[in-house]
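Our next item is chain A:
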Amino acid sequence: MISPVARERWIKFSRNLNLQLGLFMLGLLVFAIFVFPVLIAHDPLAVDFDSALIPPGADHWFGTDDLGRDVLARVAAAGLVDLQVVTVCVFVPFVIGSTIGLVSGYIGGVVDTLLMRLVDILWAFPFYVLVISIVGALGPSVGNMYLAFSMVVWISFARIVRGEVLLAKRQEYVQAAQVLGFSHIRIMARHVLPNVITPAIVFMMADVVLTILGVTSLGFLGLGIQPPTPEWGVMIAEGRNFILDGWWVSLFPGLAIVYVGITFTLLGDGLDDFLRPKG
Partner candidate 1 sequence: MITGASSPLLRVDSLQVRFGSGKDAVTAVDNASFNIAPGEVFGLVGESGSGKSATCRSLIRLYGGSIASLPKGSITFNGRDLVRLSDKELTEIRGAEIAMIFQDPMSALNPTMRIGDQIGESLRRHQNLSSRAARERALHLLRSVGVTAPERRLDNYPHHFSGGMRQRVLIALALACRPKLLIADEPTTALDVTVQQQILRLILDLRQQTNLAVLLVTHDLGVVAQTCDRVAVMYAGRIVETGTTRQIFRRPAHPYTRALLNALPSSAGRKDTLAPIEGEPPSLAAPPSGCRFHPRCPLAVDACKQAEHVLRAVEPGHESACIRVGELGC
Partner candidate 2 sequence: MPIAIYCLNRLVQLIPVLIGITLIAFLLLRVMPGDPATLILGSRGTAADIAKLNAQLGLDQPLWRQYLLFLKDIATGSFGESIAYKASVGPLIWERLWPTIWLVLFSTVMAVVLTVPLALLAAVRRGSVADAGIKLFFIVAMSMPSFWLGILLVLLLSIVVPVFPVSGYGDTILERLHHLVLPSLVIALATAALTVRSLRSSVIAVLSADYVDTARSKGLRSRQVLWRHVLRNSLMSTISVLGVHTSWVIGGTVVIETLFGIPGLGSLLVSSISARDYPMVQGLTVTFAVLVVLINLLTDLAYVAVDPRVKLS
């Protein structure tokens, strides 16, 4: 037996091309990252000067780089690294920012005013400038990158969630819960949060796109993940030096980034349609 709600959801899903395509591309991505490295005979780190800069062909689908490493193996391995980093860099700020936005908006008063002042001021610092300065000050490493993104990106989530909370607070169900004498924590978690989190989830998809660009940019600038760990931005930077002799070294990691970007843009658009209530 299918409940009417589930049935309606299914109909909504079956009409949502963006979401379907996005999920399909995400599945393909996960498959490529987790299954490719096992299937491919090549080691992403194995240096072999005899087979340096071989163009894409039957043996090396994406060619090899200047050190003779298989580019496909490296792109797949880098995908695992980049997506791990991106997941942390998106999820941690999502949790921190949403919590701060929720509490700040719900409590209101002086706490809220001060916090929003802080957000306004932080908002003036361009994302890259702040992240690069923090990473620069701490020294380039994955852990410091997590810290830098967490310190910067929470602002966006806090703003989004707080705005929704302010709207939700005026709704009857929140006021009813208050009248019934539920604890504030319970009201926030059970009554407010489910109604305000949707825009933050949708933004999370857009943030994945921004973060993958940010993480690979740091790698490209030499401020992120350090060689020889394969990373898409680092690979593009390395390939840049012999772009005329081996365009494929830079091309394929870039295409991988574009693929991830398109996937999450579609997921974001699709989720926006899917989660937004009708009307």
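Per the selection procedure, all candidates are chains of the complex that A comes from, given by their letters.
One rule holds for everything that comes next: a residue touches a chain if its C-beta (ideal position, glycine included) is under 8 Å from a C-beta of that chain, and two chains touch if they have at least 3 such contacts; residues count from 1.
Here the structure is a predicted model, which is why all the values come from computation and not from measurement.
Trainee: Please find, within this complex, the candidate from 1 or 2 that touches chain A.
Mentor: In this complex, the candidate that touches chain A is number 2.
Trainee: Can you check the complex and tell me which residues of chain A touch candidate 2?
Mentor: Residues of chain A touching candidate 2: 117-118, 120-130, 132-139, 209, 213, 216-217, 220-223, 233, 236-237, 240, 243-244, 247, 250-251, 253-254, 257-262, 265-266.
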